[in-house]
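One structure coming up, written as structure tokens, with questions to follow.
Omission of a single protein chain aside, the complex is shown with its protein chains in their original locations.
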Amino acid sequence: MLAKEIERAGIPAVYVTSLPTVARMIGANRIVRGPAITHPFGLDEDERRRIVERALDMLETDVEPNTVWEVEE
Amino acid sequence: MAWELATFSADLFREPEAIEGVEVELVTPGSPVRVTHVLDAVEPRIRPDGRAAFPSEGQAGEGRTNRLDGVVILSCLDFPGEERPLHEQESIVDLGGPGAALTPFADMTAVVLTFSPGAGGHVEIDAHARETTLSVAEEVARGTLDAEPHEVERFELGVADESLPAIAALIQISDLGPLYIQYVYGTPAGEAGLPRAVDPAEILDGAVTCGEYHWAAMRNPTWFFQRNELIRTLYRQHGKTLRFAGAVLMRGYEQSAADKQRAADGAADVARDLGAQGVVITTDAGGNSHTDVMLTCRACEQAGIRTTVVLAEETDPQSTRPILTDWVREADSIVSTGNVEELVEAWSPERVLGGDLLLDGTPAREAGPIPVRNYLGAANQMGQLALSARTE
Partner (left out) sequence: MKAVHYLNQFFAGLGGEEQAETQPTRLDGAVGPGRGLQAELVDVEIVATLACGDDYFAEHEEEALAALLELLAELRPDVLVAGPAFGSGRYGYACARLAAAAAERGIPSVAAMHEDNPGVGEAGAAYVVPTAVNVAGMRDALPRLGALASALASRRELGAADEEGYLVRGFRRNYVAEKTGAARAVELLLAKLAGETRTEVAGDMDRVEPPPAVADLSSALVALVTEAGCVPQGNPDHLQSVRAQGWFRYDLGGADTLASGRYESVHGGFDVTLANEDPNRLVPLDTVRGLERAGRVGRVHEALYTTTGNGTPVVVATKFGQEIAGELRDAGVQAVLLSGT
């Protein structure tokens, strides 16, 4: 809900979550799939950096509603 | 394979002996009693052949099991506060007053076991409480061993007309770590090799027990598996309106997206192997277990198996839109087991068992209106009860 309301206010918001289905259901538009519920930004700094970079890329991209991006290994 | 369930009258009830660290109270049907901090509800069962009524090995759902009608064991425990692991989720059974309509236990004799947590962490405390509760359920039924049953039901799936639709029950059970675990033959759901097909009679015969204590209204205590209405309905309809293709157990609260998808696909595979043309998918508890259900619904529909999903709603009573935690387009046939956010009228019980204060500190005797969500099993998502919600 936060993602949707922030985007409704005109601010692009990227939602990093391990549950993209739920994110789609509740109407988030920019979704990056995180590896696990317990650590959506991964366990170590390298993994975290890859996920954050991917999220920032998505903020810089015009997307279709309900888009989910994966993070490459 | 056939299984017989022999029913005996509550007159054969055997009062449990004193148990250290446990207060035992008997409550007669319809008493104005509120029971708090309820962990589980169990039907008294014992097997004449000496095998365990809640087995951790061997196979349930064969031979004969005795049940005591009209008696329920309620186990209660307030876990130590400083590490209270239950996220302030109260679990109430009202044996009288307006809440009595939300439970199947109000017209039964209730054996209320209130555990005093001894030393040890909550995992040990819980293990002790569960084992004790199940053994009390056997002990209480012991009087049936020398008596004649007044009814014997035989559970056996004979040959049915091939033109009837083949229906399976796809039953979700929880495993989200300690205190959030349902067990298959005593093994946590997450380690029980799920999803897999089981004989439906196994579920009715104590193979699944509950050690999962959050989302009181939306969870399924052991009694709901023993008396499972869905499985019993499918047995009854077998050969009449449908062919009962079998039961599949699957885990809720898979912890990663990949595991959730794998489990959903796996469950659909098992249902297809059973030859199911349609499945009823049931749910345990709330939050991301609803995602597991939705993914399973989608996977089944994609595999050509039609689905009906059983879910509780979490709708603000002032809202005009029904709210589900998760939803996919394929979920076009949903049974609502009620809205857990609705309040139940205030009631002042004459007695409180389990603990005088609710987890939020309110005196249980004068708690005011309590939301449905705090009533054990009230909006359970196996369809055990008749509560539902509609737009008015």
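Read from first to last, the chains carry the letters A and B; within each, the first residue is number 1.
The rule is simple: a contact is a pair of C-beta atoms (placed from the backbone, for glycine too) under 8 Å apart; a residue touches a chain by one contact, two chains touch by 3 or more.
This one's a predicted model, so the numbers in the text were calculated from it and none came from an experiment.
Undergrad: Going by the stated contact criterion, tell me the shown chains that border the hidden chain.
TA: Result for the missing chain's touching partners among shown chains: A, B.
Undergrad: Touching the absent chain: which residues on chain A qualify?
TA: 1-19, 23, 25-27, 29-30, 34, 37-43, 45, 48-49, 51-53, 55-56, 59-65, 67
Undergrad: Which residues does chain B use to touch the chain missing from this display?
TA: Residue positions of chain B that touch the missing chain: 87-89, 101, 165, 167, 176-177, 214-215, 228-230, 232-234, 237, 241-242, 255, 277-280, 286-288, 306-308, 310-311, 313-324, 327-329, 331-339, 341-342, 372, 380-392.
Note that in this section only the chains that are shown with their structure count from here on.
Undergrad: In angstrom, rounded to a whole number, how far apart do the mean CA points of chain A and chain B lie?
TA: The mean C-alpha positions of chain A and chain B differ by 36 Å.
Undergrad: Which residues of chain A touch chain B once you look at their complex with the stated criterion?
TA: Per the stated touch rule, the residues are 18-22, 25, 33, 35-38.
Undergrad: Would you pull the chain B residues touching chain A in the complex into a rising list?
TA: Touching chain A: residues 255-257, 260, 288, 291, 294-295, 325-328 of chain B.
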